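Attaching a single structure in structure tokens format; questions to follow.
A single protein chain has been omitted; all remaining protein chains appear in their positions.
Chain lettering (A and B) follows the sequence in which the chains are written, and residue indices restart at 1 in each chain.
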Amino acid sequence: MKGEIEICDLSFAYPGGRWALRSVSLAVAGAERVALLGANGAGKSTLLLHLNGLLRGRGRLRIGELWVQGSVLPEIRRRVGLVFQDPDDQLFCSTVEEDVAFGPRYLGRPEDEIRGRTDRALQLVGIDHLRGRAPFEMSEGEKKLAALATVLSMDPDILALDEPTAFLDGRSRRRLIEVLGRLSQTMVVATHDLGLASCLLPRAVVLHEGTVVADGLSEQILDDEDLLLKCGLI
Amino acid sequence: MRGTARVRPGLPLHPRTLWIFALCYIVAANLAGGSSWWGLVGLSFLLVVVGWMLSISWRKVLRGMWIPTPFLAAGVAMVFTTPGDVWFVVPGVDLPVTVQGGWKYLEIAWKVYLCWTVAAVVFQSRRPEEILQGLAALRVPAALVGILAVMLRYLEVLVGEGRRTLRAKTARTGRARLGFRRLSRDAWLFRVYGALVGNLFLRALARAQRVHLAMLARGYDGRLLPSPGEGRMTEQDWGMVSLAVLLPLIILLGGGR
Partner (left out) sequence: MFSFLLLHIPDGFLSLSVSGCGWLVAAAVLAWAVRRTSTRLGEAAVPLVGVLGAFIFAAQAVNFPILGGTSGHLLGAALAAILLGPWSAVMVMTAVVIVQAVFFQDGGLLAMGCNLLNMAVLAVFSAHVVYRVLGRLSPRRWWAAVVAGWLSVVVSAAATGVELVWSGMFPASLAMPALLGVYGLVGVAEGLLTASAVGFLERSRPALLEETPLVEQDTAASLLTAGMTATLAVILLAPLASEAPDGLEHLAEHAGLAGTEVAPWFEVFPDYAIGFLGGTPISVVAAVAVGAVAVFALTSLVIRSISGDETV
């Protein structure tokens, strides 16, 4: 059950009437790694925001043994670490160390545990030397790693990443993929980066105009040119 | 703004102490002058000593001293408006400069630069987040401190976005800079600037909503938790606070107003 995701018939419309998700159903096993593919506006980010209850659509959603509802949101948000597309949205404290400690602090952990979690998260992504830096002093790649560290310090069961390799140069992209490859959590990654999907994420789910149009092995889906063309992925 | 202007490690005073010192110093500077010019001399000397103790870069401080100058330039009118003995009359405009006006302006200018410099020395000796910790330690409402912290964090981001947008708009006009050369011909530029500001607002609002979501995603629920390591007051802190509190009293007892 740990790290499992079950989405049952999820639909969501933004104010103004645009349907971003239509009857999406999906099941992800613990420790599984899934690529969420789709063109811009397909509903990938919207789906990710549902995983930790930031958006609440129609339908049901289970994280581990908990069905997502108001009373369990704090625990859901502890279990699902959401990494936003723009790291500047996620790094809202003055230093990296403060940002990484933010989550455990709000979980009410004691100070020595907060320090321990912060150290471990920074070491895991390899930016311990940047702990005292301000976000604006860092490169885009470093900010992405810092954003990842901010959710790792909460010891999540599931990682939901929104376009993690966007705006990264080759070296930063390789470094991030290497870090993600070392992690053991369940992973759902919304991405346009088909290379990332093929090397890191064995399963792919394709969203098109808010619905799931394909779900299977990444290898097979990425070979289906007609499907990729139809969904705006190439 | 980012980072400290130190050349070597300075006295490790708590940020709260620095706030108290700056405020008491400014009160003392306001009380000094009149018949007690020695007070201003003493405060000037003290400022140099404190700057040395905090190990700040005087070059950086002095570079910023132009900031109060426009206000002082506008204030030069007081040499004409202060009643008193005429010192000389400005030829051409027949405006009498009074002796009392001259001394008053000198005193005001001295005080303005002392007050400005103590704030620069104190606040440039620490990182911005430490300055905010000092505010929190002085029991300023946590919501306001939280707002200031977020604002500081996103200043560079939004100023950068504004400058990039301005650069992009300027490039499309074929000019080196967007400016009003002749108001009748360039009035349309108000629409350009208005669109720039309007766009910046939309981007800021979207960013604010995303930051809010990011905070919620990591467990934020509106409570503003005290930052760790508020720190106890050391002997040096108490010494500095005592000096700070005594400053205005010394000036008052010495004939200040």
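The rule is short, and it goes like this: a contact is a pair of C-beta atoms (placed from the backbone, for glycine too) under 8 Å apart; a residue touches a chain by one contact, two chains touch by 3 or more.
Since we're looking at a predicted model, the values are computed, not measured.
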Residues from chain B at the interface with the omitted partner, ascending: 1, 22-23, 26-27, 29-31, 64, 67-68, 70-71, 74-75, 77-78, 81, 108-109, 111-116, 119-120, 123, 128, 131, 141, 143-144, 146-155, 157-159, 161-163, 166, 177-180, 189-191, 193-202, 204-205, 207-209, 211-212, 215-216, 220-222, 224
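Here, only the chains that are shown with their structure count from here on.
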For chain A paired with chain B, centre-to-centre distance based on mean C-alpha positions, whole Å: 41
Of all residues in chain B, those that touch chain A in their complex: 2, 127-129, 149-150, 152-154, 156-157, 207, 210-211, 213-221, 223, 225, 227-228
Residues of chain A that touch chain B when the two form their complex: 49, 52, 54, 74, 77-78, 82, 84, 86, 88-95, 98, 102-103, 105-107, 111, 114, 134-137, 150-151, 154
